[in-house]
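A protein chain is absent from this complex, but the other protein chains hold their places.
For reference, chains read A, B, C, D and E in written order, and residue numbers begin at 1 within each chain.
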Amino acid sequence: MNPLRAIFDAGGVVANGWLHIGSTWSAEALGYQGFDSLTVDLQHSLYWIDTAIPMIQAISGTPAVPLVRVASNTSANVMKVLDAGAYGVICPLINTKAECEEFVGACKYHPLGYRSLGPTRPKIVMGADYSQRANEDTLAIAMIETQAALNNLEEIVSVPGLDMIYVGPGDLSLTMGLTQRVDSQEQPYLDAMEHIITICKAHNIVAGLHTNSAAYAKQMVALGFQFVTLSTDTNFVTQAANKIVTDFRTE
Amino acid sequence: MNPLRAIFDAGGVVANGWLHIGSTWSAEALGYQGFDSLTVDLQHSLYWIDTAIPMIQAISGTPAVPLVRVASNTSANVMKVLDAGAYGVICPLINTKAECEEFVGACKYHPLGYRSLGPTRPKIVMGADYSQRANEDTLAIAMIETQAALNNLEEIVSVPGLDMIYVGPGDLSLTMGLTQRVDSQEQPYLDAMEHIITICKAHNIVAGLHTNSAAYAKQMVALGFQFVTLSTDTNFVTQAANKIVTDFRTE
Amino acid sequence: MNPLRAIFDAGGVVANGWLHIGSTWSAEALGYQGFDSLTVDLQHSLYWIDTAIPMIQAISGTPAVPLVRVASNTSANVMKVLDAGAYGVICPLINTKAECEEFVGACKYHPLGYRSLGPTRPKIVMGADYSQRANEDTLAIAMIETQAALNNLEEIVSVPGLDMIYVGPGDLSLTMGLTQRVDSQEQPYLDAMEHIITICKAHNIVAGLHTNSAAYAKQMVALGFQFVTLSTDTNFVTQAANKIVTDFRTE
Amino acid sequence: MNPLRAIFDAGGVVANGWLHIGSTWSAEALGYQGFDSLTVDLQHSLYWIDTAIPMIQAISGTPAVPLVRVASNTSANVMKVLDAGAYGVICPLINTKAECEEFVGACKYHPLGYRSLGPTRPKIVMGADYSQRANEDTLAIAMIETQAALNNLEEIVSVPGLDMIYVGPGDLSLTMGLTQRVDSQEQPYLDAMEHIITICKAHNIVAGLHTNSAAYAKQMVALGFQFVTLSTDTNFVTQAANKIVTDFRTE
Amino acid sequence: MNPLRAIFDAGGVVANGWLHIGSTWSAEALGYQGFDSLTVDLQHSLYWIDTAIPMIQAISGTPAVPLVRVASNTSANVMKVLDAGAYGVICPLINTKAECEEFVGACKYHPLGYRSLGPTRPKIVMGADYSQRANEDTLAIAMIETQAALNNLEEIVSVPGLDMIYVGPGDLSLTMGLTQRVDSQEQPYLDAMEHIITICKAHNIVAGLHTNSAAYAKQMVALGFQFVTLSTDTNFVTQAANKIVTDFRTE
Partner (left out) sequence: MNPLRAIFDAGGVVANGWLHIGSTWSAEALGYQGFDSLTVDLQHSLYWIDTAIPMIQAISGTPAVPLVRVASNTSANVMKVLDAGAYGVICPLINTKAECEEFVGACKYHPLGYRSLGPTRPKIVMGADYSQRANEDTLAIAMIETQAALNNLEEIVSVPGLDMIYVGPGDLSLTMGLTQRVDSQEQPYLDAMEHIITICKAHNIVAGLHTNSAAYAKQMVALGFQFVTLSTDTNFVTQAANKIVTDFRTE
């Protein structure tokens, strides 16, 4: 049912967009630009849950699938965005097995987890049988973004019900003692990416990461990542604007 | 006081951005990309006045000046956005001198016009003396976007208090019987642009127009336009997104 | 393209819902209840354009088609909701041919009308060729709701580009000198309905009306109406609530 | 039913507050400060209809009665705010009898006027019989704020259904050729106030005006005004803040 | 002061409505349908706190009392909705005495609990003495919705300051190993309901539960429940709509 699962199962790659602008229009318009999924980000964006819900609704009508990154490993918020119709939840800063279990538990109904029953929107929009198939359909995605998480990676990915990990390059490079950046080419960082792929493959877990360019995304897909975020809406709108103004002002 | 007037008086050119996304964040972020002004568009955007006002406020803190395009020649709306702090108002579809007089009258206080007293935001944000200098400071900008308007151009630009005209290329090319498009290179359209410049110069009126590219904007500046809109936020966000996805999916 | 046209062309009947609650959730949930269309009402509802636009977006993802009733024959508002993606516009209080021409003109692009070019949402959501087919696709729907309109009916329905008329029973019964009500069975009112059908058929115009019950809607379909509104969301929510509380409190 | 009518009928005076801050909380809190009514102003405020409606709802729970000043003599907006539960509508810039008739007509149902039937909120909140008594209950209030309006005053106040006039001192003093200000003590202005009272009494019309101080309001009540606005929420919040900061910074 | 307390003290039963639609209008209209209270649900609804607060304000003007179900046992949110004027807070998933103490502590001021002082809205809307009587007036309501909570029931209800328990049938039936549903007639579930009543009566705690029908609510009242929720607004609006469309489409 979840189109992303079909892509993963077929060995394909998901191109994901990232939303920091709190607008149903910007979200919906991006849903028609070729992304497989769009992530409504509650953490580093300029909006919160009341704005996010109509964005999820607007994305529902487009070819892209709505995901949500919650701001923290808070079960009430994980459940809230699932009840609003997210096809998957990305949770920041999963550093230990226990944290991963808490997160995955919030994503899945009893007995796999402790998600509270009440899928208000999905049972109307996705089908009356939603609660029966939600545990299989909905993606639980843990962010790996610290050296500590790398150290515990094998334990983290062994949590039953976890579907995917997602690398947060900014915090990861920083806590690895490298230059803090997205799209890093430093060798220890690239080694870490390879290590992540090896572990994920061994546990049948999809690997995803955040990038700021198509070139780096392709490089990571070649490594084995099956889910890549291609920059953010703030980057799109400001970089394109900056370019046209600069072009105009340049002789 | 109005920075755009200083640019015009110095013979310079204003680079303007155009906002269809109803977001304070998108608006504010664009205010830092080098535009001299940003136009909050009430006509063809996906928002209305309740959303527009916080956008005007957000733009106020940036290097760009907030303008508003109203959706029609409706004096209550013209006055409303001026009271919210617009430095100028662009009014669509001014085809006759009478329409222009009605519009300009709404922009200016007695005796020049009939703008109602009550500059709630400007008198706090722009200064307690705002109502004394508003008639000089605030720009009344009439859109020329039909063949009828071209026919009446000389009469329209002769209306006292009118500061600028703004060419709407989509409707203008259509009503001129040409291919409907922005950035037209058809000769009758280019001839019309030259004609507009001639008339505006003769009446000491600034000429502005809507474009979708830096190249066309430069071409028009060479003709004498002093105000050019460089595409829209929807174009920025969707074109940049489309490009990165296409790049990613291309071998 | 417009699914309602296909229904009308096949001689079918459209079941329409009517939205007074300003909520994307209520709107979207109703989109899954079997209606062919949902009308976002700007006139007698408790919301305005900033709330209406995300509702239109939310309805877009459902099996129902979004229509909008504007609050008055104001061309800027008619164009606004079309640019937001309404598949048709219902305009209140069309009493004369001139009023109908003004309304229809706002719905249609040059040369059929004077709708301003700038279909921001439709050109992304409905297709890049939207402006070419919009005049055929989009429904212009005039409300007949006074004795004066009845008197001028033949002239009104002869306006080129008008697609449908929509009977407003409250105001119509009142101005006919009858008891003001929806679902009237008074003979002069029923005669008027038959007269409307006769005129509409002669001019190949669809006839629609507002009802508060399935029974009355069926009665009117039997007369020849092809578009019937089945009550409002406020009625749904309050009547169902009132019934369950009454049932509970009754021994 | 309308508590303001009872006050007027008893020869009392209504103390009114004026709302430029678009907040349900600020509006509701002011409803407990002793005002008889609070006016949600659509003209010179920093909000529009989508924000105004929940403010009207919030005021409904307080001892104060909600009124609305529309931004212009636009019948669709007059009807809209009445359907949202305003107990009266103040319309700016009524300069002629014809303008007054158009305004009053929008406030009253057939046969007194042409208000469209559909009192969505009042029929639930104010009673199922609302539409029967609305014409008597709801106040139509025309603003007198130009020299032209003064000239036509007798004709204006003779329009059947008009309940009250409301003096707008800023625009009135300006168009009278006096210093533009609220709370003017210039003799021609005071003479105009006396003239207004004389005419209103002769036609059994309540007279109201906008003030910025209790002292001036009392002075006007002594003249015969029965409705006085005591400043605005923006003034309240900024003046009180300015005073405490100044007190704090002063040795 | 809290009308629900008076009902409970008189041995009466509270009929409660449940709000998943984020609309001040839907909430207010339901406040006039005979409910004693309406619960603004933050957990399984399609809105969050910024939308909930104006809903609480709108309900304040109706005959119904506003309650809030928070999304989790998070003291900051419990305090927030009390400061917004909730007459009681329902907290999900109270499984242990410690969890109950944490929740009740957030509801009550020192020394009974640790609620932070700052009743911004209540001290204006409910009276300046609010903070003195809030501990008595405000209802702390713990949800019993797991087998674990049943096991610990006696300990949970013995927490000083707890006023009521509220049964969540979906999660409870699921974790009891029964068919997951509301309005269950399975014997172990009914036995649990009887057990709950016995324990609550012994500790002088009101028992409440969620239902989807008047019939089941009556059955539970007969058992001793004094607070019953009668379905949700989403159910009201979708079921009534579905019925009218079905009736219309049925010959």
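One rule holds for everything that comes next: a residue touches a chain if its C-beta (ideal position, glycine included) is under 8 Å from a C-beta of that chain, and two chains touch if they have at least 3 such contacts.
Since we're looking at a predicted model, the values are computed, not measured.
Within the full complex, the chain left out of the display is in contact with A, B, D, E.
Annotation: of D:I7, D:L30, D:C107 or D:L209, D:L30 touches the absent chain (contact as defined above).
Checked against the full complex, the candidates B:F8, B:W25, B:W48 or B:F227 give a single residue touching the omitted chain, namely B:W25.
Interface residues of chain B facing the missing partner chain: 24-25, 28-29, 32, 53-54, 57-58, 60-62, 121, 124-125. What chain A contributes to its contact with the hidden chain is residues 20, 22, 43-51, 71-72, 74, 92-93, 145, 168, 170-171, 174-175, 180, 234, 238. Although one chain is not shown, part of chain E still touches it, namely residues 48-50, 53, 74-77, 79-80, 83-84, 109-110, 116-121, 124, 131.
We adopt the following convention: only the chains that are shown with their structure count from here on.
A straight line joining the Cα centres of chain A and chain C is 41 Å long. Note: centroid distance chain A to chain D, computed from Cα atoms, is 53 Å.
Distance between chain centres (mean CA atoms), chain A to chain E: 34 Å.
Multi-chain contact residues of chain D (touching two or more other chains): 48-50, 53, 74, 121, 124. Inter-chain contacts occur between A-B, A-C, A-E, B-C, B-D, C-D, C-E, D-E.
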